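Every protein chain of the complex appears in place save one, which is left out.
Letters A, B, C, D, E and F mark the chains as written, and numbering starts fresh at 1 in each.
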Amino acid sequence: MIKPLGDRVVVKPLAAEEKTASGIVLPDTAKEKPQQGEVIAVGTGRTLENGQKLALEVKVGDKVIYSKYAGTEIKLNNEEHLILNERDILAIME
Amino acid sequence: MIKPLGDRVVVKPLAAEEKTASGIVLPDTAKEKPQQGEVIAVGTGRTLENGQKLALEVKVGDKVIYSKYAGTEIKLNNEEHLILNERDILAIME
Amino acid sequence: MIKPLGDRVVVKPLAAEEKTASGIVLPDTAKEKPQQGEVIAVGTGRTLENGQKLALEVKVGDKVIYSKYAGTEIKLNNEEHLILNERDILAIME
Amino acid sequence: MIKPLGDRVVVKPLAAEEKTASGIVLPDTAKEKPQQGEVIAVGTGRTLENGQKLALEVKVGDKVIYSKYAGTEIKLNNEEHLILNERDILAIME
Amino acid sequence: MIKPLGDRVVVKPLAAEEKTASGIVLPDTAKEKPQQGEVIAVGTGRTLENGQKLALEVKVGDKVIYSKYAGTEIKLNNEEHLILNERDILAIME
Amino acid sequence: MIKPLGDRVVVKPLAAEEKTASGIVLPDTAKEKPQQGEVIAVGTGRTLENGQKLALEVKVGDKVIYSKYAGTEIKLNNEEHLILNERDILAIME
Partner (left out) sequence: MIKPLGDRVVVKPLAAEEKTASGIVLPDTAKEKPQQGEVIAVGTGRTLENGQKLALEVKVGDKVIYSKYAGTEIKLNNEEHLILNERDILAIME
């Protein structure tokens, strides 16, 4: 199992058929291409300068849109995943 | 449905006839071309360093002026939209 | 009507005769050319990191000097205006 | 009259005879040439992040040394003046 | 013995067989190649601006993923180690 | 007299014989050549973001080592002096 640190999350990119089902289409011509994925692990949160721990806004299972060029690629169980900062996640699809 | 994170908002660009009706004309020759759109979803707000959540100043339905080069393009129901930070929104047209 | 967000203001540049009447002349040779205008709308203010809302120092009707290269040009009622951050306003002429 | 905003001040550069009288000579060969002037107007001060207003350390009438390349040139009553941030003022001559 | 300062940690890179056993494979083609290692020493933590000491999230013995280009190489008992900032550690493998 | 603002200090560079007497020799080959001088005036201190005024650590008469390329050169009573920020002073020689 993988446990991201702080305000990081692990995201599994959505397959093509899942993207179509989501009703959101990310254009090929976009200046900064966003991508879709599912959150599979979240960190404990960000620590503010007053010492308060701020829980993340996303949770495991959320389908999210994130910046294409963000994050670090890793392979888990032979499948591609990304470790992202929560600030690279733009929106949740519901 | 799409739910932007933090201080982000989703904006639908106004069509040409709507722009004319607004009484505000954005010049073709402007150095930094602003654009007009309607807010269709807002995030939960920005978290200050003291832990306080700050609600956004714009709300769903607001007609806004925003910086042209800001944000990330996405397609919702086959129509072009933008995910913006609230700080890229300059003004509300009333 | 236009309502600027946060610490932004809308300024209408002064016409030539108004500039002369103000008694302040901005030299043609200045390194960073400032300009004169009248404030026609102000935002709700800047939010400090402790959550406090800080009202703007300028108000509607103030004649101000601002940095030439600051802001975003828009047209209101077919006249040129600028959306500026309050920090781009250098002084009030009284 | 001119009223600078925030932590800005308006300074009138000293004439040559006044500089000599001050007993401080700023060398021609200095890497970053400072200049001498008299404060003729001061802003209301800087607002700290806790909301406190911090009065300026300089006052009207102070003779000051400031960085040559700082500020914005304006003409008041046909004489050259500068709008500076207080942080561009290095010292007061007494 | 080595005692890292503040929010630094000392990490011993994992050997090839250990990496395979962890079930996490870091692709050769990754844009920013992360690496795996074991934490062998941790600092006393980061000091927040309010004076509070924030303990590190990782502890001795944790297997971690970290950014390849981060840190300073040292040799301890003739084996290669790295001194890293905790923020260069992306996740813990459990 | 000269009164530096905020966290600034005025320093008079030491003459060659004084440097030798101090027992500290600054090498000619140093990457970033420090210099020695005597503090002749200090500002009122630095204001923290909570409004507290922080007195300077150096006082008039201190012999100090400072970064060579820091500060602004001025002449007082026909002798060369420097206006420095306190952070450009590295150490006091006692």
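In the analysis below, contacts are C-beta pairs under 8 Å (C-beta built on N, C-alpha and C of every residue); 3 or more make two chains touch, one makes a residue touch a chain.
Keep in mind it's a predicted model, so treat the numbers as computed, not measured.
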Residue of E:14, E:56 or E:83 in touch with the missing chain, whole complex considered: E:83
- line: Had the left-out chain been drawn, it would touch chain E at residues 1-6, 8, 10, 41, 44, 47, 49-51, 72-78, 80, 83
Field: Absent chain, residues of chain F that touch it
entry: 23-27, 30-32, 34, 48-50, 52, 54, 57-58, 65, 67, 86-87, 89-94
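The working rule: only the chains that are shown with their structure count from here on.
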- prompt: What's the overlap between the neighbours of chain A and those of chain C?
  reply: B
Message: Taking only the C-alpha atoms, how many degrees of rotation bring chain A onto chain E, rounded to the nearest 5?
response: 50
Task: With over half of the numbers shared counting as same, classify the chain B/chain C interface as same or different.
output: different
- request: Compute the distance, rounded to whole Å, between the mean C-alpha positions of chain A and chain F.
  value: 51
Where chain B and chain E are represented by their mean Cα positions, the distance between them in whole Å: 41
Of all residues in chain B, the ones touching two or more other chains: 49-50
Message: On the basis of the stated criterion, which chains touch which? Give every pair.
response: A-B, A-E, B-C, C-D, D-F
